[in-house]
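The complex appears here without one of its protein chains, the remainder shown in place.
For clarity, chains are labelled A, B and C in written order, and residue numbers in each chain start from 1.
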């Protein structure tokens, strides 16, 4: 399975991993030295050496596509990572569905207040759509907790930058949940690279 | 004046134009040919020739910094332009102010519904902040019409890509207002380049 | 066959086209509108529409890896295209082989002069290597016509930028040969996108 449920209504799917293989990294690295792959321990040692020395360009040749559903305020942070390609569901053209993220572990009263504010916003949204407002203007009343969806094509080097930043202690908890799920799925696809990455991450802490 | 008011509470300011000069483009282009600037008609002809032929790299050497205040749903589109640098006011750390964008030219009833939905959301926000929620979670109830602020450092080539896309007919009206204001301010700073750009834009239509 | 011989000793190979499919473009475009692929004429129409309107981000989700062998002076231009990933054979670590590009269609005398100059350079190179110079310094005598090799991972949007620039009339003839071969190989992998691209290119001329 290449999908993980995240938060109350979200998910992350590793949709296309055809070019996300440790072998792609080795291929790119070995051309520098005109050396041959052994598809075994020497390749693994090469990957670890690249990672430790910060020689990251070979990791750019491993590429994958993800499908993500997450709250809009998480997507806002996510799409700031520029070395990647995104296409997102557009609320200029699509009508928003009444589905939003509700943080867990809150009191009943707090949940009431949170949901009441949002339900009121969706009522206003529906009314304005009925009145003929273009969705791109009516969305102005919608909350930042609505779910959005996007496809994300990213290479392993850029993925690791995102992981490093979003797994860090200071990162927003909701975003961390996506990073942890992505790390798990990515480890299945590129086990040698992912292990070397986790080791390096540990060395920094 | 290097500021333009945009929409009901927004603005765009050309905050630093020290490196935003036609001369920077000429400097970069002339090194290719090892030729000299004449600070006059031959330089202007060179800029027009670069623009028409789509030889855009010299325009990357003219750089400027903007300060923008705009609705969050406009910022979401804006920050997708990747060949630029952004730092934005963070609602993870700052408490949001009760200020939002209201589209003009609507009926009284529609305005009531729009504003009522948003006021309800801000009430919920205030309550959750008082209850001790971290701002980064409480913002989930806030609407996409709240204003945000960011600084934007961009080179002239990337600025023109943004202008072209955001001045186009299909662009969201609210975003166009910023693009038109930016074009006006930028024309003061780089008149030869801006004129050549507008001519080219016209040729495409 | 996914390889084309180019110039006297070069080639270009489409080494990995697993993510280079028209379907990847459609996948990314359809998420905006939450619409479904029909794997047929409507998908093809969508691709043509994206191309004509200059809405290029969906093309970034089609990615491919090439293996290129070309003269160093061609590689110098090629690697200037920044929206892509490269790893190149390194003459800091590898010993250069005595193989270089010789332009065709020249007189016998001219060919003599050209080759004599280069042979002299290789003699000096061999001597300096024997004397214990590090390859990274000895390469200073080598000519720009030596062949180099690199792997190039690039998305379809960035590939088209390269094609457009390198197929243009003003482009260096040697570089054009690679662009023509690449266009041919790419057309096999992504026929709908490639056709739409060629139509658009024609419309500009």
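As a working rule, a residue touches a chain if its C-beta (ideal position, glycine included) is under 8 Å from a C-beta of that chain, and two chains touch if they have at least 3 such contacts.
Treat the numbers as computed from the prediction; the structure is a model and nothing was measured.
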{"item": "Residue among B:6, B:63, B:163 or B:189 that touches the chain left out of view", "value": "B:63"}
{"item": "Among C:59, C:100 or C:197, residue touching the chain not depicted", "value": "C:100"}
{"item": "Sole contact to the chain not displayed, among B:89, B:106 or B:164", "value": "B:89"}
{"item": "Touch criterion as defined above, residue of C:6, C:142 or C:179 at the omitted chain", "value": "C:142"}
{"item": "On chain B, residues whose C-beta touches the chain left out of the figure", "value": "16, 18-19, 24, 27-29, 31-34, 57-58, 60-61, 63, 65, 67, 85-90, 93-94, 149-151, 153, 155"}
{"item": "Sites on chain C contacted by the missing partner chain, in the whole complex", "value": "71-73, 76, 79-80, 82, 86, 91-92, 100-103, 106-107, 110, 113-114, 116-118, 120-121, 123-125, 127-128, 131, 133, 136-137, 139-145, 172, 174"}
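The rule is simple: only the chains that are shown with their structure count from here on.
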{"item": "Chain A and chain C, separation of their C-alpha mean positions in angstrom", "value": "31"}
{"item": "Whole-Å gap separating chain B and chain C, where each centre is the average of the chain's CA atoms", "value": "35"}
{"item": "Multi-chain contact residues (two or more partners), chain B", "value": "none"}
